[in-house]
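Here the complex is missing one protein chain, while the rest keep their positions.
Take a look at subunit A:
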């Protein structure tokens, strides 16, 4: 491959299952930009200008191949009336779920993007990023899947009870969540997003039995993803993807974010030509890695999934923790350039 590609060209080639100039690197920074700007996490998430500035500084410093408008998952539940809890050393978290009783589902109104400050914040961030990176760097947006959103809408245990015991209410909630998800995803594309992550951890057999998923979450995904007007990659937020790869390939997704517990080489074989594989560096262990360990892990992942394209190196959850040292991130960036250049060297395989 002659010449260096832009991050957008590199990523597009990988998604076409072609070998770009090198393996793309997606470093999903959420709150990490606050460090760069010397702000508290709460301050950082108070203005889209801060988030956009943080993303651009991190892009330059660590040499990744994307920026993201995603701030924290709780911003979606905020639109539904939920609370967000900030802390100094980690991502803002969802507070008590806004749906306290299942019978509240009937009267639940689907929020509009235009009237949801937390979503408008995300759209403004995308616009600011787009103004700076144009078409050269992919801007990755995010939606929580209609099937997984109830974990923070009503609490995981209450949702499992609903899923198993209240099918009518479950489907009513899905209809509302689908509408919300499609509106929110399409608004991000209209603002300038290049692709959207469809966060659906409950699609994993770690969370939901396969037969139940096929009767519920898969049906929801097949109805929802085709209504989204742009590229969608399904992320399982650290949960294992291999047992559901064939199912995910039928949803309209173009890629899948996979777990550090997945067998990356097996995943690549199983999804070849259908879903690009995104992963699977262990973001929790990464906090204690040395630069040498980071290089070893990058090399391992590239050897397992790099050949033939269709692979984007990333973490396994979609978020770099606050506690990961900058030296480790620089080592990851250097290692993908050393070992991820196509054609891959024998030594990296």
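To be clear about the criterion, a contact is a pair of C-beta atoms (placed from the backbone, for glycine too) under 8 Å apart; a residue touches a chain by one contact, two chains touch by 3 or more; residues count from 1.
The definition used in the following text is that contacts and distances are computed from a predicted model.
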item	value
Per UniProt, the name of the complex member that is left out, chosen from "Cobalamin-binding protein", "Helix-turn-helix transcriptional regulator", "Monovalent cation/H+ antiporter 3 subunit B" or "NAD(P)H-quinone oxidoreductase subunit I, chloroplastic"	"Cobalamin-binding protein"
Absent-chain contact - pick from A:95, A:230, A:307 or A:325	A:95
Per the touch definition above, residue among A:22, A:130, A:176 or A:240 touching the missing chain	A:240
Residue among A:219, A:249, A:287 or A:330 that touches the chain left out of view	A:287
Where the missing chain touches subunit A, by residue	85, 87, 89-91, 93-97, 151, 155-157, 160, 163-164, 205-209, 212, 238, 240, 243, 260, 282-285, 287-288, 321-323
